[in-house]
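To start, the structure itself, in structure tokens.
Every protein chain of the complex appears in place save one, which is left out.
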């Protein structure tokens, strides 16, 4: 059976509290044997990947640019898309379910595309209150809700 | 000098009141010699294109699918992208400024990507209240605000 | 009825003889009221666009990068794709028929994708001898063959 592919989305630049949350999300995904999919860059993407690797998980990063070495050091497999913002659609489409940790406009675009595609989106510490998303209070709950949809 | 490229985004399915607003937006863009860019399908996209053609404007449609004949009849030039949702990024990137007329999750994703790219977005009858967008009360005002940013 | 969309593909850097051929291809397309689609950059793309504008034609350029001002000065409407090499697929898909003028690996990729999509491709001064393409001896003949397929 296929392993679950869980998208983790969030800003490339954020404070230590958000990074700690993202790292915990990554850990919880790996403990449940999920494959973590993210945008391969810094901030939430790097922290979640780091968490997943601390629990021996698997990480796939879909880069917006054209160089593999732009991926953060916790990415196992890098898709070098060179698609710019359009790569957000691939993260949404490739994820069985998504978890948004905080995040700005880029994250909002991923949330909206995911919902448009009929995907479930769990949000943690989100500034966006978008109908159709599910709010979680902490990383464990976010991952619980996400896996509950599979 | 290059003609302005104005993106008009909104749902492919909407009621008569919204269609009338979109048609007026298209008319106002054409009267100011703007090129209308849209997603080439029905609803707001078709109504805006129809309005632009009624004023002898120029319309570019960026289709998500793989067939040119999926474009509405008011599209002069069709980009057949076969990119699915990722085509939204091209509409945002190709527009000098955007006007959102009502709209659902797809429109929200375009608004968010446009803002992420640093583009100005004018919203008309929007259910989304996204910081950074500019609210207009009617089509004329929306197009006024949009051209004011150029 | 829709105007024909004719793709012109070729290298961004080439000698004066090839530029002259491309310019003539653009002129012939415009005289037959075709819309010229190209990659918006220099070389064959710019020369063909220039030719089309000399005959009051219409030109659509699909840029690989993220800035509209990277388009050559003869592009009427610019699609700013930010898709890198993947934009070649959009040129192929959006063209009713294609004409390749000389060209390197990028052009070869467009020829191959066009053939994969079932499109007709006319080649002029091509270093590639790909089965399924149609060879023309001069710009007039290339455009004649291309329009004959519509």
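A, B and C label the chains in the order they appear, each numbered from 1.
Methods note: contacts are C-beta pairs under 8 Å (C-beta built on N, C-alpha and C of every residue); 3 or more make two chains touch, one makes a residue touch a chain.
Because the structure is predicted, anything quoted here is derived from the model rather than measured.
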item	value
Of C:27, C:93 or C:120, the residue in touch with the unshown chain	C:93
Sole residue of A:21, A:35 or A:52 that reaches the chain not shown, by the stated touch rule	A:35
Touch list for subunit C against the chain that is not drawn	83-90, 92-93, 104-106, 108-110, 112-113, 115-117, 130, 132
Missing-partner contacts on subunit A, residue numbers	2-3, 5, 35, 58, 60, 62, 66, 68, 76-83, 89-90, 93-94, 96
Residues belonging to subunit B that touch the chain removed from view	66, 82-86
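As a working rule, only the chains that are shown with their structure count from here on.
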item	value
Chain centre separation (subunit B, subunit C; CA means) in Å	27
Residues of subunit C engaged with two or more neighbouring chains	66, 82-83
